[in-house]
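Please read through the structure below; I'll follow up with questions.
Of the protein chains in this complex, all but one are displayed in their positions.
Letters are used for the chains, namely A, B and C, taken in the order the chains are written, and counting of residues starts over at 1 for each.
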Amino acid sequence: MDKGRLEAFSDGVIAVAITLLVLNLVVPDPGRTQNLAHALGQRWPGYVAYVISFLTIGIIWVNHHAMIGRLREADHTILLLNLVLLLTIGLLPFATNLMATYLRAAHGEHVAAAVYAGAFLLMGCSFAILNRHILFAKAHLLETQLDSGRRRLILFRSVSGLAPYVVAVAVAPLSAYATIAICGVLAAFYATPLATGGT
Amino acid sequence: MDKGRLEAFSDGVIAVAITLLVLNLVVPDPGRTQNLAHALGQRWPGYVAYVISFLTIGIIWVNHHAMIGRLREADHTILLLNLVLLLTIGLLPFATNLMATYLRAAHGEHVAAAVYAGAFLLMGCSFAILNRHILFAKAHLLETQLDSGRRRLILFRSVSGLAPYVVAVAVAPLSAYATIAICGVLAAFYATPLATGGT
Amino acid sequence: MDKGRLEAFSDGVIAVAITLLVLNLVVPDPGRTQNLAHALGQRWPGYVAYVISFLTIGIIWVNHHAMIGRLREADHTILLLNLVLLLTIGLLPFATNLMATYLRAAHGEHVAAAVYAGAFLLMGCSFAILNRHILFAKAHLLETQLDSGRRRLILFRSVSGLAPYVVAVAVAPLSAYATIAICGVLAAFYATPLATGGT
Partner (left out) sequence: MDKGRLEAFSDGVIAVAITLLVLNLVVPDPGRTQNLAHALGQRWPGYVAYVISFLTIGIIWVNHHAMIGRLREADHTILLLNLVLLLTIGLLPFATNLMATYLRAAHGEHVAAAVYAGAFLLMGCSFAILNRHILFAKAHLLETQLDSGRRRLILFRSVSGLAPYVVAVAVAPLSAYATIAICGVLAAFYATPLATGGT
């Protein structure tokens, strides 16, 4: 099965999900707002969550690009594991909205932070499972044969990238700000050339 | 007529429809919620409906991929039957929202379940009609000539896949949960390698 | 300039616009609804408007496909006239929502019908202007040289297709139902093989 349409469909879903993030930025109701600058300022968690989620989805897209780029063709299992990955990416606008809403509410910020980091963790797990399947179960579908050490290294990177999100979920009951800070640092880290090794 | 843009447009519509499903997951209003974890938990029908609809649309995409992949080129009738199929796929975010909303409301769950399974049934019928048209009326547009038995088998699969959705609609007046369970089992079944024969 | 990205971008915008139509189908509020079947039935203008708009946008996509297919490459003016066409297509989810909302309201249905048919007319005019530009001003960019009679015939079809929409706008002050009926008949007419001559 040709991988071109798999890429096109994945790009489409990721592009829609990343752009839907803007719907979480709600214009303050003029009738209930005295000072627009102040009202916009109060909504800073929304902007922070927008930037973190946008960069994180964007980085997943770059990594998805690299992962599928290694494939010569796709099979049914790859299509379905990819579908599960897209399902988790599709949840991120909701998780982002939840985080942004409750970080400035009087309660619920710990739960919202756990859901937020948990959604990234779920996405990372789906990514690692698909990557593992491609690298090991379906190594014959790879464009270039990679030796076992190289394949293990690529997978190790996918999996080790999950650890900070586990921490981010774990600290959510203590501090929602710590959770969001970890997610932000991760997005910034992956967005710098420091984090690149292979892509 | 080249089939490339037909695929690109269909991928686009399906990608948007599948990603719009997330808009059905509404963040609980902080002012009306005491306990966010509890409020999110109560909304489980939304998550279940999201997963079922996402997988079902994803599987239709995989099947669409296979169906169009058999074509060498498209003609006007194929474009229009495909448009009708996309019209039914476009309805699914609405049907999903309806199901998720009324499964936890005090009334209306039977109607909502019938509409939900009915929307899948409608999509399946459109798919089978397009598939039948491609396989029989426009067999000369196929990439590879398929013998009559093979064509009948492919169509039989499309049509027989509709039967469980007929049952799902039929049981809706008895139990909305039974309807959603049938839809869920079907999505899970088609997502497993068991269901593959050809793709 | 390569026309591939022009097609890809246009397909993207049209695919998003056509899929956003579903957002006009609003789930009835369970707290204000006694009978879901009845509440859904009352919203029939929404379903009718969805189907008409979906088919009309879909047909514009098919025609766009044919128009751009005649081009060998695009230039700056084509890109910008195409952008204006996309701008008018982008308005259709709003016009559809307006029509569906006011057809079942106590007032405003005539204005809404005029806006609805007017939006289709605007889209048709943009299409004809772009088509005219491609066929006459930029005939050297055509893939195949078409003789003057053939080019005039193609343009005549684009322009004559506008007349019924002028009628649909004109009858809006008399009957919103007549307007929507004309739009519906046009969509059905163009969707049948009868209407094809060239695509």
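Throughout what follows, contacts are C-beta pairs under 8 Å (C-beta built on N, C-alpha and C of every residue); 3 or more make two chains touch, one makes a residue touch a chain.
This is a predicted model, so every value here is computed, not measured.
Engineer: Which listed residue (C:Val48, C:Ala66 or C:Leu83) would be found touching the missing chain in the intact complex?
Structural biologist: Checking each option in C:Val48, C:Ala66 or C:Leu83, the one touching the absent chain turns out to be C:Leu83.
Engineer: Please output the residues of chain A touching the missing chain, sorted low to high.
Structural biologist: 7-8, 11-12, 14-16, 18-23, 25, 27, 30, 33-37, 40, 50-51, 54-55, 58-59, 61-62, 65, 69, 191, 193, 196, 199
Engineer: Identify the residues of chain C touching the omitted chain, counting contacts across the whole complex.
Structural biologist: These residues touch the chain not displayed: 1-2, 5, 8-9, 12-13, 15-17, 20, 23, 76-77, 79-80, 83, 86-87, 90-91, 93-94, 97-98, 101-102, 105-108, 111-112, 115.
Operating definition for what follows: only the chains that are shown with their structure count from here on.
Engineer: By the touch rule stated above, which residues of chain B touch at least two different other chains?
Structural biologist: Residues 8, 12, 15-16, 20, 23 of chain B touch two or more partner chains.
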